[in-house]
Each structure stands twice: as structure tokens, then as C-alpha cells.
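What follows is chain A.
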Amino acid sequence: MKRLMVLVTVMTVLAMGSWAWAADTIKIGVVGPRTGPAAATGKAFEEGIAIALDHLNAKGGVLGKQVEVVFEDTGGVPEKAASALEKLATRDKVPIVVGESHSSSALAEIEVANRYKIPLIICEAWHDDITKKNYKWVFRAGPVNSGVVDFYIAPFVKDNRFKKVAIVRENSDWGVGIAEKTETDLKNFGIPFITLKVERESKDFYTELTKIKGENPDIILAYIYGTGLHFFVAQAHEVGLSPKCLILDGAGPPSLWDTFWKNVGKAGELELFMSSMHEKVHLTPTSRKFWDDYKKKYGKDPTDYKTRSIYNVVLIAADAINRAKSTDNEPIVAALEKTNLEVTTGIVKFGLKQGTYEYHQWMPPMLVVQWQGQKQVVVYPKEAATGALKKVK
Partner candidate 1 sequence: MNEFLMYLTNGIVIGVINAISAIGVSLIVGIMRVVNFAHGELYIFAGYFSYHLSASLGVPPLLAMPLSIFFIFLIGIGMERTLIRPTYGDEMYSLIITFVLSIVLQNAALLIFGPYPNKPPNLVSGATNIFGLYHYGNQRLLSFFISIGILLFIFYLIKRTWFGKSIRAVSQDREMSSLVGVDHLRVNMLSFGLGAALAGAAGVIVAPIFPVTPTGSSAISLNAFVVVVLGGMGSLKGCVIGGLALGIIENLGAAYLSTMYRNIFGFVILILVLVFRPWGLFGQKAQ
Partner candidate 2 sequence: MGALIEGKGLTKSFGGLTALKGVDFHLDEGEIIGLIGPNGAGKTTLFNLVSGVFHPDSGKLYFNSKNITILKPFEICRLGIARTFQIVRPFLKMSCFENTLVGIIGRNDKNGGKEERKDEVRTLLKFVGLGNREQTLAKDLTLIEKKRLEMARALATKPKVLLLDEVLAGLNPSEILQALELIEVIRTQLKMTVFWIEHVMGAIMKASDRIIVLDQGEKIKEGKAEEIVSDLKVIEAYLGESDA
């Protein structure tokens, strides 16, 4: 009986141990995958956050207090993502949350944000619905599927006169959404295409590639996020599909990870990928400053553009709190709606017209980059191009 009581007491004490910290810092919540198949994104986020904090705190922080970040892991899984946001809202009681790079996770998170009425700025989850749902508390300062396809991928395919497209998509919200949008646009342009579904963590694509080869396309739009893309690219070369048929990595970062060249070998030559960052393309002074400070801090050039995306949203969040002069949700949302802030990719202004995905949405300009002799060459859009698209006859 005594043991029972001890047990009950211990459990109660454990349960009551609340996490009340003295609030002498402003805490910004971050959600993103630090573990799981896309843990590289978490690493990129960490670097971007560190630079953002350096910049913010050097200027005296926010509302006179130092800024601190609470980074909750989502594992790239919607269930964990929802629970991560819930923890930030109920345990850490942060005034605002930023981040995320998986559409499926983001779609789970916006429901929680809406439930707890906590402002959330998404940076790298592209699904239309994230802003199309028109939740008052949800913003996005990053690419959106429809925008990426309408302004970049579809025109790129059309302008470069590709004759037949193979769309290969993973089974995720991002994959499904961006593939559907691409199909619509290609239909409008009258370009023939086929679509194949693949598993994100698959490692053997011989079957799919053999099928694609039978259709004889001249470009593959690969909507696969993660190292799966590497094996896809390498095996496409093995079965003799590429480089005659080019491959466009519709997300981007996987083509920039350290492991890319190791995994694909010479099959990586002429591969294309989406990006919002290039050594020679600096749209704002902040972009230059970020590039320089990154090099100073990490001793190398930044590769994954998501480092910069998270940097941007931390700055946007800090700016909103500063202007709201409060850490309460309503004033922060009001301030966000009036955002007019220069970040690395341009000047952020959120759309306010309800009814479409453009509500609370701001999209940075994107680039189509090609690996040419292991160098990144911007090949689209024309006005930003640093070289011409190379094809193999």
C-alpha cells in the first residue's frame, strides 16, 4: 500500500512539473523535420535560424528582449507535426511559430494553429490548400505549388520546346498537388505527358524507368523529395534514359545535398532542379549579407536554399512582433498583414484577398538551375539566366 502511495505521489509530482520559465526572452517556435528521411532540412533550418538570431540579437532583439528559438521536431510525419505545434502552443506558449517543409505536415499544423489561435508562418510547404483554406492565423512566405508550376515549371517546359513529358510523383500532398497542377497546365499548352506514382522511400526505380523509356519522353519532371531522387537519377542513367531525356528535380534541395554527387556519380551532369538561391543572383542587400555571414560562420557557401527560407520567416516573425508591440495573437496577425519587409528574396507583402491561395501568401522568385560540369547554371527564367540550357541530341 505504501509503495502504491509513493507511486501515486511521484506520478502527480511528475505530472505537475510545469515548464514555467521566467519570460525574459522572446521565444519563436519552429517546426520542421530534424529526424527522419528529410532530416537534412532540419540541419538547413538550424543554420538559417542561427544566422537570423545573430542578426536579430545584434540589433537588440525584439521588444528589447533577446530572441530565442524553440525548434520542435516533426520527423516529417503529420502526426508528430501536429503534436509538435500543440506542444509549442501549450507547453512553451510561444507567441508565433514558423517553419515547416512538408505539405502533409503543414496541413496538419494549420488545423492545430487554428484551434489554438496561434500565428503560423509556413516557409517551404508548397501545397495550395495551406493558404487556400484562408485561415486567419496562417501565413506563407514561400513557394506555392500553383505558383511554381504556373510561373516556372510549365513555361520552362513550353519555352524550351520539350515534346513529351513524364511526370513522376511521390505519394505526398506536395507530390499529388504539384503533379495535378502540372497536368492541368500541360494540357492547356497541348504538351503530351504521362504520370507515374512512386514511393518516396523507394530505392529501385528500374520498373518505373523501363516504363518511362517505353514512352520516349524528352523531359522527366521528378516530384520526389529525399534521397529517393538520387537513386532515380542514377538509375535513369543506367537504363540509358538520361541524359538524352533530361530530369528536373521539382523540389530542389535533394540535388544540392552533400550526398548528391556521391550517389549519382556522373549521372548528375545536366540534371535540372528548382531553387530560389544562386551564388550570382542577389535580389536584395539582405541576400548578400546573408551569403557573406553564412560563409563567415560555416566556412562554406550555403547550398540548401531552405537555409535562407527559414532565415526569412524568422525575420518576418520578429518584425511583426516588434510592430505589434505585443506577443498576443491578434496584434501579431494584424501586424503580419501589414508586413512590408525586405528579406533575402525580395520585399515581403502578404496577399489579403480572401477566397484563393493568394490570401496570406507571398511567393519569392524561383530559378531553374542546371548542373553543368558540376557547376550551377541558372537557365530559367531568361532575365536571371547565367547560361543556356544544355541538351543532348
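How were these candidates chosen? In short, all candidates are chains of the complex that A comes from, given by their letters.
In this text, contacts are C-beta pairs under 8 Å (C-beta built on N, C-alpha and C of every residue); 3 or more make two chains touch, one makes a residue touch a chain; residues count from 1.
If you're wondering where the values come from, they're calculated on a predicted model, not measured in any experiment.
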| query | Looking at this complex, which of 1 or 2 sits next to chain A and touches it? | reply | 1
| query | Can you list the residues on chain A that touch candidate 1 in the complex? | reply | 35-37, 39-40, 171, 196-199, 201, 203-204, 206-208, 210-211, 214, 227, 230-231, 235, 237-240, 259, 262-263, 265-266
